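Missing here: one protein chain of the complex. Every other protein chain is in place.
Right, subunit A next:
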Amino acid sequence: MFRRTFSRFCAGEEKRVGTRTVFVGNHPISETEAYIAQRFCDNRIVSSKYTLWNFLPKNLFEQFRRIANFYFLIIFLVQVTVDTPTSPVTSGLPLFFVITVTAIKQGYEDWLRHRADNEVNKSTVYIIENAKRVRKESEKIKVGDVVEVQADETFPCDLILLSSCTTDGTCYVTTASLDGESNCKTHYAVRDTITLCTAESIDTLRAAIECEQPQPDLYKFVGRINIYSNSLEAVARSLGPENLLLKGATLKNTKKIYGVAVYTGMETKMALNYQGKSQKRSAVEKSINAFLIVYLFILLTKAAVCTTLKYVWQSTPHNDEPWYNQKTQKERETLKVLKMFTDFLSFMVLFNFIIPVSMYVTVEMQKFLGSFFISWDKDFYDEEIHEGALVNTSDLNEELGQVDYVFTDKTGTLTENTMEFIECCIDGHKYKSVTQEVDGLSQTDGPLTYFDKADKNREELFLRALCLCHTVEIKTNDAVDGVTESAELTYISSSPDEIALVKGAKRYGFTFLGNRNGLMRVENQRKEIEEYELLHTLNFDSVRRRMSVIVKTQRGDILLFCKGADSAIFPRVQNHEIELTKAHVERNAMDGYRTLCVAFKEIAPDDYERINRQLLEAKMALQDREEKMEKVFDDIETNMNLIGATAVEDKLQDQAAETIEALHAAGLKVWVLTGDKMETAKSTCYACRLFQTSTELLELTTKTIEESERKEDRLHELLIEYRKKLLHEFPKSTRSLKKAWTEHQEYGLIIDGSTLSLILNSSQDSGSNNYKSIFLQICMKCTAVLCCRMAPLQKAQNLCFILPQFLYQFFCGFSQQPLYDAAYLTMYNICFTSLPILAYSLLEQHINIDTLTSDPRLYMKITGNAMLQLGPFLYWTFLAAFEGMVFFFGTYFLFQTASLEENGKVYGNWTFGTIVFTVLVFTVTLKLALDTRFWTWINHFVIWGSLAFYVFFSFFWGGIIWPFLKQQRMYFVFAQMLSSVSTWLAIILLIFISLFPEILLIVLKNVKRRTARRNLSCRRASDSLSARPSVRPLLLRTFSDESNIL
C-alpha cells in the first residue's frame, strides 16, 4: 500500500515513471480502500491534424511558414499599402490560388485521416458490463473495461489477456501491422484467470492491475495483477509483454478472448509509436529553397540597382520633373529617404515574379498526383497478400530516386523465413535427411542417412530436447482458417526455426503432441507417449541468444534443455565436448545454414527449489524485472552438457540475388544487418551476390581482432589499414566506412556486433526494410528525375519573364512602369505555364521503361540530386537571361520604325509588352515541348491547349471594355498587334532564336546518344554471350516485371 502511494507520488515527476492501477471491470476491490478514480484518456485515436474549426487558421499558418508563400504575402501587403506599379490583385490572386490548391490538397489528405480514424473509433466492440455482453463503439472503451475480442479482429486498445476460449489460456496474435512480422505469437493469461471464460464468470473477477505508465516500446511491459478471491488476501501474479495484447495486433486461431483494457486511445503503444504527421522535407525542396534564396538575392540586387539608377537619372531636373509630368504637392513634400524606400519596394513588387509563386504548388501537385501513379501501379500489386503499393506521404516521393543506402534485415527480407531442417549432429556424429521434401509437413518418415551413429541414449536425449525445448503450440483442427489436415498436427510458433526443429525431430521418430494439462506430450520412436511437466520456460531473447525449458520427467527427474547460438552455448558447457560439434557448426554456417546448439543439464531437486524461488521472485518484480530475470537465467544456464547441433536452412527470397545485384549496379550501398552467425551471414551474402567472388572482404570481427588485451589497438590498426586501402582506391571518397556491412565496388566490409560495440559503444541494431520497398526504390527513379528537372526549368521561365521588365526600366526612366498588363502578370504562373509543366512532370518518360529497368546504372546519374546541382542551375539561368535579352531587344529593335502596320498607324507601350509576352509564352511552352520526349494525348492537349488558351484569353481580355478596370490598357491591343505582318514575322523569329540553343543541344545530344547506344548494344550483346548467360535474362525479367512506375 505504501509503495503504491509512493509510486503515485512519484508519478507526478515524469509521466512515464511510476505505475498506474487498473481495476478490472472497474469494480472497486473493497469498501475499506478508498476508490480513487484515476483519470485516463478515452480510447479515441486522433491522427488527423485539423478539425473543422481550426483548419483555416492552422493550415494558413503552416502554409505561410513556407518561404515563398510568406514572401508573396509580404509582397501582397506591400502592394496594398504602398503605391506600387501593379495592383495587389497581380500577386494576391496567384497567392490565393496557390494557397487554395494546397489547402484543398491538405484538407483532402486530412479528411482521409479523419475517415480512417473514424473507422477505427466507431468500430464495434463488445464489453462485459454487469455480466452482460454490451455492444459499444471502440472509442467508448475505458481503462479497466473487460473487452471481448473474437478471432481475426484487431484489438481495440492495449489489453491484458485474462482468459481465452482455450483451456490453457493462450491466444495467438499477429502483429503484422505493428512491426511487419506476420507470424503468430503466443500470448498467455495468468493462471488464476484462465477459467473465467464466460461473460458471467469474468464479471466475478475482482482484481487490480498495477502496471507502468504508457511507454512506446512495443516489446516491454511490466505489471502485476492482484487477484482478490474470497479470502481477502490478494494473490499477486506478474505480468509481462507475453500477457499484453497490443492495439493494432490481430487475434488469430483463437475463437475469442477476454482482456482488460490497460492503455487506451493515444496512450496505447501503437499511438505512442506514431510520430504524427511531421512535415518531412525532401532534399529537392531543400535545394529549391536554396535556389529561391539565390533568386531572392538577384531580385534584391535588381531592385537596388534600379533604385540607385533612378535617383542618378533623376538628378537632372528635367528628368525628375519635366513640364509635361509634374508632381503633386504631396509627392514633392515627401521625404527623400521615404521615397527611395518606397521606390525600392515598388521595384521589388515589379520584379517579384522572378520567384515563381506557383512552383511549390506545381511541385506539390506533381507529388500528390504522382503518388497516385505509385498506388495505381499494377506491378506493385502483390497477388498473394492482395496489396498494392501504399503511399503514406507524398512529400518524399522524389527521395525514392535519391536513395544511397539500403539497409536490409537478413531473415525474412533477403530470405523467406521459412525454415527447413537440414541436418543435425549428435556428439559429433552427423545425421542428415536426404528426403527430397517439398513441404515438410506431410512426409515424416523419409529415409535417413546415418553417417555413423551416436550412442542411442544420447540420440534420444537430443531428440527429446528438440521436442521439448521450444514454445511451439499445436493448432487444433477446428481452427478458423488454414489447411485442415486430418491426422496431421499443425505447429504454430513465433519462430519458424522452432517449427523446423520440431518437425526435424519428428522425422527422426520423436513427435511433439502438444500440451495437455500443463504436461508436454512426446511420442517416442517406440510409439510410446512420454509426458513431461513444464516447470519453467526461460524465453529466448536476442541478448542471451538462447532459450531453455525446465521439465520434470515422469520419473521425477528435473531436466533443463537449452538451445541457442553457438556463441551463447559454448561458454556454458564442458570444454571437452565442444570440439566435435564446433567443426560441424562451422561447416554448416559456411553453407549458409542457421545453426543452433543444444545442451542439457540435470537439476537436483534442492537446486530446483532455489531456482524456482529465484525465478518467481524475479518474475514478480516490478522494477528492473528484466535485469533480474536475466541474472537468474544466467545463473541457471551454466555447466550444461552439449549434446549436439542443428542446421536449418533459410531459403533466399525469390530473386533476391538479382535485386541486390541491380541495387549494386545502381550504385546503392547495401548494408545487411543480421543476428546470425558471421559465417552464415557471409555465405548468404555470397548467395545473394552481395559479395562477388572478386570482392575483397575487409573483416572487422572478434576473430581478426583477437581476444587480446590490445584489442583496441588492433582495431585501430585495422581501421587505419582499411581506410588507407580504400582511400588509395578512391582518393576522393572520404566517407566514413566504419559502420556495418557495406559493399563498395570490390570491397566488402564485415563487422560483427562486439566489434561494432567496441567502435560505437552501442549494440547491434536490427533494421527492418521491406523487400518490396527495395524494389520500389529502384523502380522509382524516373519519377524522381522528373521532379528534379522541373524546378530549375520553371524558375528559369520566371527569370526570362521578369528580365525584359527589368530592361524596360532603362527606357522608361526607372519609373517602375510595368511592361506587361496586370492580367498577364497574374495569369502567367497560374494559367499559361503551369499545366504543361505539371503534365510533363507527371507523364514524361525520357528514358523508356525497358531501358530503364534493364540498366540500373542509370540510377547513379540521378542520385545526389544531380539535376538540381549548381551546373544545371547556372545553365538554366544563363539560358533564361539570354532569352530575356532576345525578347526585349528583339522587340526594341522592331520598334525602331515609324510604323509596323501597312496602314501606317502606330503602336504604344502595351503592344510592346504584349509582343514580348507572346514570344515569352510561346518560347517557354515550346521549350517544354522540345524537352518532352513522351507525347501522350495529355501532353498534346495541355501544351497546345495552353497556347490556344493564351491566344483566346488575349482576344477575350482585349475584346471587351471591362467596367471594373480603371484603365482599358489592353483594349484591342492583341488583335491590332496580330494585324501586322512584321509583328508576326518578328514573333516567329524571336521564338526561333530563343529556342535555337536548346534545339542545338538536343540535336547534338541525339547524335551522341545514338552512337553511345550503338556501342552499348554491341557491348551488351557480347556481354550476355560470354559472361553469365544465366544471369542477364533473369535480371531483365525481374525488372521488367517489377518496375513500371512510369
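By definition in this document, a contact is a pair of C-beta atoms (placed from the backbone, for glycine too) under 8 Å apart; a residue touches a chain by one contact, two chains touch by 3 or more; residues count from 1.
By definition in this document, contacts and distances are computed from a predicted model.
In the listed set "dolichyl-diphosphooligosaccharide--protein glycotransferase", "Cell cycle control protein", "Auxin-responsive protein" or "WD repeat domain-containing protein 83", the entry agreeing with the UniProt name of the missing subunit chain is "Cell cycle control protein".
Among A:18, A:85, A:428 or A:872, only A:85 touches the chain left out of the display. In the complete complex, the residue from A:101, A:270 or A:463 that touches the missing chain is A:270. Across A:167, A:334 or A:897, the single residue that touches the chain missing here is A:897. Where subunit A meets the chain that is not shown, the touching residues are 45, 47, 85, 116-117, 119-120, 154, 177-178, 248, 250, 270, 273-274, 318-319, 322-329, 372-373, 375-379, 381, 386-390, 392, 811-813, 815-818, 843, 845, 848, 890, 892-909, 911-913, 933-939, 961, 965-968, 971-972, 976, 980-982, 985-986, 989, 992-993, 996, 999-1000, 1002-1004, 1006-1008, 1010-1011, 1014-1015, 1018-1019, 1022, 1044-1046.
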